[in-house]
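One protein chain is absent from this view; the other protein chains keep their places.
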Amino acid sequence: MHFASDNAAGIAPAILAAIGQANEGFALGYGEDAITKRLERRFAEIFEHEVAAFLVPTGTAANALALAHIAPPWGAVLCHEECHLAVDECGAPEFFGGGLKLIPLQGEACKISVAAFEAALKRLPTGGPHHVTPAALSLTQATEAGTLYRPDEISRLAALAHADKMLVHVDGARFANALVRQKLSPAAATWKLGVDVLSFGATKGGALAAEAVLFFDPMRRAGMAERRKRGGHLLSKHRFIAAQIEAYLADDLWLTLARHANTMADRLAERLAAVGYPPVWPVEANEVFAKFPRALDRRLKQAGASYHPWQTNGLPAGVMIAPDEVLVRLVASFATRAEDAEEFVEAIRGA
Amino acid sequence: MHFASDNAAGIAPAILAAIGQANEGFALGYGEDAITKRLERRFAEIFEHEVAAFLVPTGTAANALALAHIAPPWGAVLCHEECHLAVDECGAPEFFGGGLKLIPLQGEACKISVAAFEAALKRLPTGGPHHVTPAALSLTQATEAGTLYRPDEISRLAALAHADKMLVHVDGARFANALVRQKLSPAAATWKLGVDVLSFGATKGGALAAEAVLFFDPMRRAGMAERRKRGGHLLSKHRFIAAQIEAYLADDLWLTLARHANTMADRLAERLAAVGYPPVWPVEANEVFAKFPRALDRRLKQAGASYHPWQTNGLPAGVMIAPDEVLVRLVASFATRAEDAEEFVEAIRGA
Amino acid sequence: MHFASDNAAGIAPAILAAIGQANEGFALGYGEDAITKRLERRFAEIFEHEVAAFLVPTGTAANALALAHIAPPWGAVLCHEECHLAVDECGAPEFFGGGLKLIPLQGEACKISVAAFEAALKRLPTGGPHHVTPAALSLTQATEAGTLYRPDEISRLAALAHADKMLVHVDGARFANALVRQKLSPAAATWKLGVDVLSFGATKGGALAAEAVLFFDPMRRAGMAERRKRGGHLLSKHRFIAAQIEAYLADDLWLTLARHANTMADRLAERLAAVGYPPVWPVEANEVFAKFPRALDRRLKQAGASYHPWQTNGLPAGVMIAPDEVLVRLVASFATRAEDAEEFVEAIRGA
Partner (left out) sequence: MHFASDNAAGIAPAILAAIGQANEGFALGYGEDAITKRLERRFAEIFEHEVAAFLVPTGTAANALALAHIAPPWGAVLCHEECHLAVDECGAPEFFGGGLKLIPLQGEACKISVAAFEAALKRLPTGGPHHVTPAALSLTQATEAGTLYRPDEISRLAALAHADKMLVHVDGARFANALVRQKLSPAAATWKLGVDVLSFGATKGGALAAEAVLFFDPMRRAGMAERRKRGGHLLSKHRFIAAQIEAYLADDLWLTLARHANTMADRLAERLAAVGYPPVWPVEANEVFAKFPRALDRRLKQAGASYHPWQTNGLPAGVMIAPDEVLVRLVASFATRAEDAEEFVEAIRGA
């Protein structure tokens, strides 16, 4: 009953094996090894587009470095008020960005609606050097609520952003989960919609610690190596981070793992609904959010269930959390077993 | 003939195995796992002193976070002009430190002499808010030149620093190599000499990517978790970085690996001296520096030898690099084989 | 008809004269002059409390330096979403604060209600190093909407802040306007209510360029001189900034000038109401906000009236700006004449 987070899962076996294989012999450090050298090409093939790729060990590093690279210190990044980089990264974007400003937008299910974005753009003060300059829109796909932006939503948001000279960043810590659910190609989900920079996540998907910043305009490469290095995010034994990503991408492993996690989340949602706890948001990736009576929550914890409470301003209209209830998040991963849903529901029945 | 760097070696087998063992089941992320929880205690035992320990994936992160934590943005860190954090970290200390200033000191063999430090302290401008405030002395042990500070040198430097209200940081990327050479306990090499903060390296010693910042005054813990997080250096699957360090420390593996690397460096130095290329600095850790004729250098490279040229202002009196010579650095590691020295010297003879 | 801003007024004659008087002879720079030396004492008398005072040339500098000094880089500063430092300082607090985060709160008339602050505190995520640490509450008195916090509102907000280990900063660019309206002593309006740090404004009140950061706990002085210096805000000919403030404080000039500005604003509001344009918010300082038909606005501009349009989310319930209307801000200053209100209303009638 381990639903605390997808990062509570370990390393997918094929990725662990790839680390072992990369361990043969000597290799130059800092990305001068053979695996790293072929990986950028691999990304380009998968995304059907030239990319500049920079590997880093954490999603926070990926997001913060990406935003710092596309926004000046006096830039503003518009993002959902509950997205990871606004809430859970302890100010990393502001730190890496030299004091850039995140402008939080509200919206149901952790999504920024086209209307909300348009309204925000209109509300931004302009004129003179008094106000920060809108520089980027950051979307999370899949969102923190386990929901998805539709392709046309992203393309309309991106068009608005570009019309105002802003770039579009996607935090893709759970990018694979979104992709397999929407049955889109990587290209169709990113640059074809107007995405300029992607934080491509592998850690939650099954890696030890490996993420990539992908710029779809390779000219944005300039300065990024220095930015990563001075952030302390250039691994010396770089072959091992490259090996993780290479294995993650090989034979569509990333998609297979994500499909499994999504299926497990679906199964869990279905079982929970059957016992009276339907998901508060549609389950579109690998996360299920439900309202539990506090008493049930306590007993599940006592029974050894592992998951976290959740806090949000973005519940659907009409959904309320009563004082004796708690909103909880249950996350499935590549390592979730089919029987986990049953065991959890069994525990609920027992409680 | 792989002498490019100790980070060109892979992962020591026991450490790789530990990653595999840590991969069983689920574990909470961000350091809430069992391995992490027991590791700080382990450090305290090994150092015979309470410590606050923070694991990070790179040495640059360790150094930059450590210095930023003990120096205000208007602080100055005195260090050797050729030390890693002054030259090879692309300004990471300045970035993490909010624009702190490194004050580079000169000295033979990458060492700051007591006299040089005293003179520097006297030369520092004081009075009013015009000048940065001396906040820390950073020493590298072993140094970039593969040399060692003697215990009494460190304790005298530390006493001077403390007298001026500065703290003492040691960049210990090759701390184990120093320790086994000097046959000192970890305690005798650090806090007993006045060291306040240690960047404890494991990556060069045989880990995949694992370093620790150790504060010998655990009160300095305050704020460091936040600093690490917003630097993007809190690994989500933290158990795997903890597992690396745990294995590195288990059964004195770290000392055994370092002893081997040192022995291999000694052997290489001896063989090189025998064919006319004695080390320019005493070999006190796992690095050998020698002068090669440029023609020899070219032929060795053609023969597949892997090593880097070196640049320094700190050659011993009387040692000069002629225009047709090149100073080179040869680094042994835990993975260097006994026959590597012979093969290299053979290649020299062949050339 | 100059109502664009209080900084569109020039220098009050007594302050200009004081600059001239300070110009006799030589004086040591950087605050070592006699005027500066006696000024901190003067502040202490006026505020009936020990203070540490730091003079700077702009309000942006005062706010940004003050907040950077009381919040760590991973700190959060809660403030009204429309306050000057959140909207009009181009990210200065984030820059000086090493990437600190402003958390914008909503509220009518640019005020944070006690209930809104309480709710925000409850909503702040806590636990672990993932989230920024609430460090300060910043209030603006008088607010950007020309309204005032009541003493009991400030003391209740401050009590809540202190209970959560946050400090209380007041942006007092128009502090004098608030004081004379509420007939409070400087002490009764600040530290007696729980205010820890005040950006004491003089520029809008009649100085050339002079503000002060006042810490009511003089121990907070540590490091502030360095912070100011490296921000470029330590004036070399410091006697002239000190002379401005000294003259501003002498013989209650600051209160007299503020009283005049407030009276002029009252008069303007009264005249506007009489011709059908009542203020949208109560006029509690020296600012009047009114809704004008766009056609009237255009004609007034043509007639030479100088004022700015205004944008807000904080209109009173029921007040709407129709598409053919514009919300405008009219600011009175020490230099506004009694007849200005009449002339402006005459222009309205003429239009």
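In order of appearance the chains are A, B and C, and numbering begins at 1 in each one.
In this section, a contact is a pair of C-beta atoms (placed from the backbone, for glycine too) under 8 Å apart; a residue touches a chain by one contact, two chains touch by 3 or more.
Keep in mind it's a predicted model, so treat the numbers as computed, not measured.
Determine which one of A:3, A:26, A:74 or A:200 touches the chain that has been left out.
With A:3, A:26, A:74 or A:200 as choices, the missing chain is touched by A:74.
So which of B:3, B:30, B:47 or B:74 would be touching the chain we can't see?
B:74
Thinking of the whole complex, not just what is shown, which of C:14, C:44, C:209 or C:351 touches the missing chain?
Touching the chain that is not displayed is residue C:209.
Which listed residue, C:60, C:177 or C:312, touches the chain dropped from view?
Looking across C:60, C:177 or C:312, the contact with the absent chain belongs to C:60.
Among B:57, B:107 or B:129, exactly one should touch the missing chain; which is it?
Hidden-chain contact among the options goes to B:129.
Residues of chain B in contact with the chain that isn't shown?
Touch set of chain B with respect to the missing chain: 73-74, 87-91, 94-102, 104, 123, 125, 129-132, 311, 313.
What residues on chain A make contact with the chain left out of this view?
Residues in contact with the chain left out: 30, 72-74, 98-99, 128-130, 132-133, 223, 225-230, 234.
Could I get the residues of chain C that touch the absent chain, sorted low to high?
Listed in rising order, the touching residues are 2, 4-5, 7-11, 16, 19-20, 22-30, 56-62, 64-65, 89-92, 95-96, 203-204, 208-209, 226, 229-237, 239-241, 306, 335.
We adopt the following convention: only the chains that are shown with their structure count from here on.
Hey, which chain is the most central one here, using CA centres?
Per-chain C-alpha centroids compared to the overall one single out A.
Under the over-half criterion for shared residue numbers, do copies chain A and chain B use the same patch or different patches to meet?
same
Averaging only over C-alpha atoms, locate the centres of chain B and chain C and give their separation in whole Å.
Whole-Å distance between the two chain centres: 50.
Find the geometric centre of each of chain A and chain C from their Cα atoms only, then give the gap between the two centres in Å, rounded to an integer.
The mean C-alpha positions of chain A and chain C differ by 41 Å.
Check each residue of chain A and list the ones that touch at least two other chains.
89-91, 95-96
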